[in-house]
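Note that one protein chain is taken out, while the other chains of the complex remain in position.
Per-chain residue numbering starts at 1, and chain names A, B and C are given in the order in which the chains are listed.
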Amino acid sequence: MTAQDDGIPILQVGEGALIQPPDLEAFRAFNRAKTKALVDKLTDERDAIDRFVADGDYVGFELYGTVRCPMGLTRALIRAGRRRLRIAGQGVHEADLLLAAGMVTDIDFTYIGQEVYGVSDCVRRALESGAVGEVVEWSNAALSWRFKAAAMGVPFLPTRTLLGTDTLRRSAAKVIACPFTGIPLALLPALVLDVGFIHVHRADRFGNCQIDGISGFAVEMARASRRLLISAEEIVETDAIRRQPDRTLIPYYLVDAVVHHPFGSWPGEMGGRYERDTEHYRMFLEWQRTAEGAERYLADWVHAVPDHAALLEKVGPEHLAALRLDRPEGAAR
Amino acid sequence: MTAQDDGIPILQVGEGALIQPPDLEAFRAFNRAKTKALVDKLTDERDAIDRFVADGDYVGFELYGTVRCPMGLTRALIRAGRRRLRIAGQGVHEADLLLAAGMVTDIDFTYIGQEVYGVSDCVRRALESGAVGEVVEWSNAALSWRFKAAAMGVPFLPTRTLLGTDTLRRSAAKVIACPFTGIPLALLPALVLDVGFIHVHRADRFGNCQIDGISGFAVEMARASRRLLISAEEIVETDAIRRQPDRTLIPYYLVDAVVHHPFGSWPGEMGGRYERDTEHYRMFLEWQRTAEGAERYLADWVHAVPDHAALLEKVGPEHLAALRLDRPEGAAR
Amino acid sequence: MNDRPYSASELLICLASRLMDDRTTAFIGTGIPMLAASLAQNRHAPDLVPVFEFGGTGAILEKLPLAVGDMRTYHRAIAASGICDIMETAQRGFIEYGFLGGAQIDRYGNLNSTSIGDVRRPKVRLPGSGGANDVGSLCWRTIAILHHDRRRFVDTVDFVTTPGFLTGPGAREAAGLPRDTGPYRVVTNLAILGFDEVTRRMKLLSLNPGVTVQQVIDNTGFELLLADPIGHNDPPTAEELALLRERIDPDGLYR
Partner (left out) sequence: MNDRPYSASELLICLASRLMDDRTTAFIGTGIPMLAASLAQNRHAPDLVPVFEFGGTGAILEKLPLAVGDMRTYHRAIAASGICDIMETAQRGFIEYGFLGGAQIDRYGNLNSTSIGDVRRPKVRLPGSGGANDVGSLCWRTIAILHHDRRRFVDTVDFVTTPGFLTGPGAREAAGLPRDTGPYRVVTNLAILGFDEVTRRMKLLSLNPGVTVQQVIDNTGFELLLADPIGHNDPPTAEELALLRERIDPDGLYR
């Protein structure tokens, strides 16, 4: 027995709020009740949002920037008018739209911006005005590891990031001295989402999903979500899943609804399928500079159409066809 | 601030020895010094063992039972006569042979047996006689999570297994009250291997590896190993790796040596390639019942041949051909 | 049991199989649970999801696996991942049943598969926990399958490899094991046993064909609770035996 066996010192406690405190026992009970049967979950976007997303939910989106984002589902969520959402601010373009639509009360924040194009004016307006309540700071790794903790079914993960910074001070992490090595570690609390939204290359109607190329944080977020909504470029037969079970990143029992959304990441890109619609995205960037412009964007490109299929019609088949890639990158099929 | 912010109580400390204490700073420094260049690492088994395995090393093997085991490398290790090895006792058939050869001083033990065929007499002789020094108890998940902690670069992972049992009492885990939820958690110390041995379906000469079907704990163990020796059924061009980068489970920079070992898991199976040689395995089970039989097995089936290629000749091409599968299972290529 | 048209193993397989509900997840270990799972898939539980600790989820058990990692554990499976993913899935509460074996069991369902005698200098060194401790810790309901005699059903196990109800009511929760989990059934060559909801002690639920209560008591090294009434387990049906012998294990690997 060493001295530290008497107890582990807590060296620092982040002052940020724990917006979604981890309750692993409740998560286990919820997961137990989810059906393990192979039932058809293919539905339309409106039904998926209606049945599985409530006002006040804590929600998260994968992937990042304008890459493989569940934009079709995000627009459906905005049309459905869900309110007082709390979000993991790592999705970027979806978060932009939700903030523009005034749907967000609290954010676990790591990055909401336009990457090479700089700051997001939607974020600036929402946060500089105080319209958003809790804003708790994290890093990309920290938020991903928080999902991973939930995915592992443990209430925290120890890490060596955040330490010594204001990011940690404004987070809800705790710093302890390691009981095995004595080094300080930042403990990141598990983040269990009420609803996760993920866009994938292909899924079967039961919810088994494959993703080509990088997997971002899909594996972790899918497992950290109580309810999980999937949009997919392509719906495949289960036989295609069973032929290559080592490609199933998200097994069906995690999934509540599957929505068929070709060009579901538009105006973002989808690896091996289509490029980002930079022309449209630049227009969005231009419009979002003012609150009026952002509202006009939502009116024209979200509310003006009833659903994703109608939006694709509005964008135009020729325009979309020009974004298509001839040759797949990353994962050859 | 809550009461527990004053410190975290340590509720229990396993009485087992920490055979390989985690030192994350040393691991980082070691990993920094490994080459990141694409250099040719293809070599023969003797050279790989000579250069990368020393007496006293802590070593580990993947996968389990008689499935995708690096048996060619294990036999080379026995021929090389390495001594005083400390091992993660999760590899099963390799561990059997190393114990029979008297090469092991300490074991982090989870399972060494013959699955449906019952106990291992090599294990019984070694442990009941006291020939092995430290024997520390874990579970399969616990040992895998210890690799995962090392793979994540953190000194421990919290888990909800082992709790309340003699397995925990005879382990080196520590039980704390979670600083976020208050529930007791078993903290498993990271396990950094001096040398890891993994057999894969295909690798390029730089060490990039693909595995078909289940991945066992290859992903974690590869990342938990200071030095990593790979044997592969097939050596492929790097172009095959770059065409499907999402299939690279072990990237080259982790790897120190690549050995081409067709039938490298023999007498075990290799998913989609060949079945277990049950006839030979049953013979081994029969022989290993006595110390003399086990010695005879090592003499006849390890020391009698200079290397893996010679062993395959001894087993006989027709015998091996009969083990081949016509149709791949699991992952269609 | 030579006068019966089925073997002791076949009875155990059928009893275990009938406990496997359709549309549930079950951790499957080597041997009898594999046969039982295959029988269940072929009979009453086509959507049983077998989970194997080294990565196979939702395999179609057309060919009988020989080991928990072999390629039949992910034959036409839903997913083939790795042990951490599987164990974390259990830790998150997704795995309903876990099947276990062991050399000793006590009244609280604690199991020993580590050693007979002191573990530091064992009289018999057993193969060790493997995934058993994890299955017993993380699944909702565990089902043990054992041969029923006084060497195995003991007052105190030499080593608690895998947690049952530990020292009794509340002990699992106090140790930090997930809430509402624990031993559910013990299937033996004599009977099916369960656990009292309040005392957590083992209770005789139903007898195998031709077995008496006294026989069970005589072969148990601790005081058993008795259900009232005590039920009777049906012998293997002709359908079950035909499936087992003709489709599932035609080579008699496990007979």
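The criterion applied here is as follows: a residue touches a chain if its C-beta (ideal position, glycine included) is under 8 Å from a C-beta of that chain, and two chains touch if they have at least 3 such contacts.
Quick caveat: nothing in here was measured; it's all calculated off a predicted structure.
Colleague: Which visible chains touch the chain that is not shown?
Modeller: Computed over the complete complex, the missing chain touches A, B.
Colleague: Quick one: which of B:183, B:198, B:218 or B:241 touches the chain that's been left out?
Modeller: B:241
Colleague: Per the definition of touch given earlier, which of A:20, A:43, A:74 or A:139 contacts the omitted chain?
Modeller: Of all options in A:20, A:43, A:74 or A:139, contact with the hidden chain holds for A:139.
Colleague: Using the touch definition from the top, which of B:28, B:51, B:282 or B:296 touches the missing chain?
Modeller: Touches the omitted chain: B:28.
Colleague: Could you pull out which residues of chain B are in touch with the chain that's been left out?
Modeller: Spelled out for chain B, the touching residues are 24-25, 27-32, 34-38, 150-154, 208, 223, 241-243, 245-246, 248, 251-253.
Colleague: Considering the whole complex rather than only what is displayed, give the residues of chain A touching the chain that is not shown.
Modeller: Spelled out for chain A, the touching residues are 63-68, 89, 109-116, 118-120, 123-124, 127-128, 130, 135, 137-142, 144-145, 148, 159-167, 170, 175, 183-186, 213-220, 269, 271-272, 276, 278, 329-331.
Here, only the chains that are shown with their structure count from here on.
Colleague: Averaging the CA atoms per chain, pick out the one whose centre lands closest to the mean of every protein CA shown.
Modeller: B
Colleague: Please indicate which chain is farthest from chain B, where distance is taken between mean Cα coordinates of the chains.
Modeller: A
Colleague: Would you kindly tell me how far, in whole Å, the mean C-alpha position of chain C lies from that of chain A?
Modeller: Here chain A and chain C have centroids separated by 39 Å.
Colleague: With chain centres taken as the means of their Cα atoms, state the distance from chain B to chain C in Å.
Modeller: Chain B and chain C have C-alpha centres separated by 28 Å.
Colleague: Whole-Å distance, chain A centre to chain B centre, using C-alpha means?
Modeller: Taking the average C-alpha coordinate of chain A and of chain B, the gap between them is 36 Å.
Colleague: Among the residues of chain A, pick out those that touch two or more other chains and give their numbers.
Modeller: Touching at least two other chains: 24-25, 152-154, 243, 245-246.
Colleague: When you check chain C against every other chain, which residues touch at least two of them?
Modeller: Residue numbers touching two or more other chains: 56, 74, 77, 80-81, 91, 138, 178.
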